[in-house]
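Reviewing the structure listed below.
The complex appears here without one of its protein chains, the remainder shown in place.
Order of writing sets the labels: A, B and C. Residues in every chain begin at 1.
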C-alpha cells in the first residue's frame, strides 16, 4: 500500500506534495516517540523541518531515477518511494529491515526504488552517486541521480573533486545541498571562509541556484524543468537549499538549551513549515483523508517492525561477500 | 659560497633575478647531462622553462619565510636558498645530501633555508604548507609560506579543503599554481571542467591573479606588494602562473615525439624564456661574470657530490623516529 | 589496575576518592586533565578537530579546555580531515605540538594519505631535518546500533607503519599517562581510545606523569594461561580471568598499553611459563594486532616446544547494528573465558561461564546513541 508514485505528474500537485511531507513528518515524529523505549537501537538523525526539500526534489523523479541520501536520510528514502515497513523494521534491527538489521537508521537503502544506500561518513556518498550516474550515462538509461549532502559535507575534498568530474563528463547528477547552517553544533561561520557556495559551483560550469526558503513547490518546479535536458546529456545541476533542523543533531529531542542556536530562529523557520504551507492549499476533507491514511500506514509499519523476527545469529556471517 | 640572499631587496634587481634563473637552469641542465651515467639514481622532474616562477615568488621573501615545493622542486629549493651542494649530493644518494640519501630528487629539504620538504604524492604538501603557516600565525613570526603546486594538484580534494581553511583562518600562505597545462601527459581538457581556477579561488575570499606569461619581474613585484599585508594577518593570496615544461615529465629528455603536445608550443614558450628575457636587461660583462660564477659553483657542487661518502649501511635504521 | 575492581559498583561522586584517600577519576576526565596539564606546561601544545569546542566536547573528553585556553588553542575545523591532518603535520614541523581529535576512528581513513605518506615518513625522508610531534586522538565507538562505519578499531593499519607510535589505554590511569607521553613524544602518535571506557574509573594521580611506550603491564598474575587484551579487551579479559578462576583456571592478563612500539618481551616471558596464550583483540584478526603478537610469540617460542596460541577478536564481518548480531560480533568475557579454558584444559569438556556473569558494568551503563 505505501510508496505510491508510478509515473510522476507533469505538474505540482499540492495534495500529493502535502501527503509526502506530512508522511515523512509523521514517520519521524513516531520514531522520536518510540525512541526512548530503546526499541530502536540505532542513532537517528531526524530531518524534521527539512522534509520539503527531499519531497520537492523527488516528486518529479521517475522510478528509474535514483536518490542518494545522507545519514539524515529518512526523508530522501521515503520521498523517493523507499518501503516504509522495511525502514521501520530496519530501525528496530529486524530481519525484515531494508538492510536486514545490518544497516540501521544511517544506512537506509531500497534498490528497488532506486534509493542508494546512505552512509554515516559525511560526504562519502557524493562520488558514489556520481558513479551511479556515470553508469546511467554509459548505459544510456536517461536516468538521473539526485545526490543529497549537507553544508558540512560540502567541505570534504571529495565534493569539489566530484563536481569537477561530474561537470567534465556531463553526468546526470542533481546535487542538492541542504544547508541547515550547522554541522552538528558548529555554525557555518566557524567552517566556511565565505558563503559563496553557488558561485563556486558555477565556476565548474554547473548551473547553481540557491533556494532561500526551500519552498517545496519551487524546488519541485525547478527540478521538473531541469530534467529533460539532463536526461539528454546536459550535465549536472546544483541546488543550495537553505533550511533548518528543528531537532537535535542526533536523537529525538531538541537542543535549544545548549545555547548554540536560538528558539527564535526555529520559530522563523516554523513559519515556513512545508507541512503547514502545503496543508493550506488543500480542502480540509482532502487533508483529513490523507492524514488518516498516513496514520493507518504508519501504525501498520510500526506493527510490522514490532512483530517482525530478529535476524538469525548465523546472519552475522552472511553477505560479507557477494 | 652559494645561497646568497640575506635581506631581500626592495626592488627587482635584474642581475639578481637573472643570476637566480640562470643558476637553476644550469643546475638542471647539468643534472640532465649527468643523468644517463646512472650516477643519479632518483627520478628527476626538471623544471626547465618554469624557473622564472620560483624565482619571481622567492626573490622578495625573507629568510624567515618558507617555501613548499613539489616533486618538481629543484627550482623552488634553489630559489629560496637551499644548499646546492647538499642538493646535488642528495641526487647522488650521498651521506652529505640534504636528506642524507634518504630523500632523493623528489624530497629536497633545507630547513635552515626554510625550504620545507617536497613530496612525491601530488597535493600532499599543500595542507602541510598551510599548517606551517598556521604555526607562523600562532607564534606571530610575521613569516609567510609560499606553497607551490601544479595544475594537477589543484584537482586533489585537499587543495580546496586547504583554501577554505587558509581563508577562514587568514593564514599567511602564497598559493602558487604552476599551470603548465599537463599532468604527466594528460592535458587540462581531460581533467578540468572549466579553466576558471582563479574565479573559483576568489569565491573563498582569496585574491587571485593569473599570470598569462609568468614574467619573472611581474610575479616578483606582485609578491613584494602583497607581503606587508600578509605579514599583518591579511590572509592568503593565490597566483595562477601559466607556464610550460620544456622537457619530459620525468627524466632528462624531451617528449615531443610522443605526440601529445607540439614543438611549436615549445617554441612559443621559449620566446618567453626567463633566462633570455632577463639576460637582455644586463650588461654583457655583468652577465658573463655571473655565468662564470655559476659554472664554478656548479662544478664544485658536482665535485662535492661525486666525492662525498655513501651513507653507512647502519643509517638505514636511523631517523625512523626522532 | 586491580584497585579498580575494589570500587563499589555505583560510580563514586566525582572526582572520587578511595578509602585510603587516593583520587579516582574517570577515563574521559583523565584525558582532558592530561591535555590541560600539557597545555599549561607548554604553550606550543594546541588542540583542534571537529567539534572539540562545542558543549558536548567530544563526549566530555575536551571539557573545559576551550574555557581555559581560549579559542586560539582549542578550535574546531571544517569537515576536511585530509587537509586538517596535513595542517597538523605542517604545524608540528614548524615546532608546534598539535593534538588532532577525531570523534570516531573510522574517520581516520580520510587521513591515511597524510599519515602514511607524510607524517610517518617525514623525519626519515627528510634526513632527520624535521620532526612531527603530532598526536592524533581517535575513539572507537562500540556499536550499540552504530553500525559498520562507526565502530571500527583500525589500530593495526597504523601499527604497520614505521615511524608511527600507537597507544591504546585501557583505563583512566593509562589514558592520562599515555596522553601526556604522546604529547611529549617527538613523533606522530595515534591515541586509540574506547568510548565505552570513558565512564570507567581508576586511581589517577593529580600531577603530570607519563606512561611511555615500551612496557606491557601484567595486570593479573596467573599460572595456566596468558591472556593478552587490547584496549577494552583488557577489561573484558580481567573479568574473564575472574570467571576462569571460579572454574579452576589461573589466567595471567597482560595489557600491552602501547601497540607501537610493542613490547612483546613481557608477553613472551609470560608465555614461556604458561605455554598457552590467548590474544583478545578489539579488532579484526587478519593482519591485526593479534596476528603480530601471535607471530612474535611463534618466532620466539614455537621452536622450543609445544605452545598453544589462539586469537579472538571481531567477527570477520562489518559490524551489524541489530543487537543479537552485534553481540555475536564482539568478544566478551564469556567467549574469552571459554577460549582460554579450552587452551588451559584441552582434555576437559568445553566450558563457558554463565552468560549473566559476563555482562560488564561499563557496557550496561551505556545507552545509545553517542
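The criterion applied here is as follows: contacts are C-beta pairs under 8 Å (C-beta built on N, C-alpha and C of every residue); 3 or more make two chains touch, one makes a residue touch a chain.
Keep in mind that what you see is a predicted model, and the values were worked out from it rather than measured.
Undergrad: One chain isn't shown here. Among A:56, A:157 or A:236, which residue touches it?
TA: A:157
Undergrad: Of C:101, C:192 or C:291, which one is in contact with the hidden chain?
TA: That would be C:291, which touches the missing chain.
Undergrad: Looking at B:26, B:170, B:191 or B:210, which residue reaches the missing chain?
TA: Considering the complete complex, B:191 is the one touching the chain left out.
Undergrad: For chain A, which residues reach the chain that was dropped from this view?
TA: 97-103, 107, 109-111, 116-117, 119, 121, 124-136, 138-139, 157-158, 161-162, 164-165, 168, 318-322
Undergrad: Could you please point out the chain B residues that touch the chain left off the display?
TA: Against the missing chain, chain B presents residues 38, 40-44, 93-94, 97, 101-107, 119-123, 152-153, 155-157, 183-186, 190-192, 250-251, 258-260, 310-311, 313, 315-317, 320.
Undergrad: For chain C, which positions touch the chain that isn't shown here?
TA: 82, 106, 109-110, 112-113, 115-117, 120-121, 124-125, 147-149, 152, 154, 156-157, 159-163, 260, 262, 284-292, 294-295, 297-299, 301-311, 316-318, 320
Following the convention adopted for this analysis, only the chains that are shown with their structure count from here on.
Undergrad: Could you give the separation in Å between the centres of chain A and chain C, each centre being the mean of its C-alpha atoms?
TA: 36
Undergrad: Hey, what residues on chain C touch two or more of the other chains?
TA: 77-78, 80, 82-83
Undergrad: Of all residues in chain B, which are in touch with two or more distinct other chains?
TA: In chain B, residues 157-158, 161, 164-165, 168 touch at least two other chains, as defined above.
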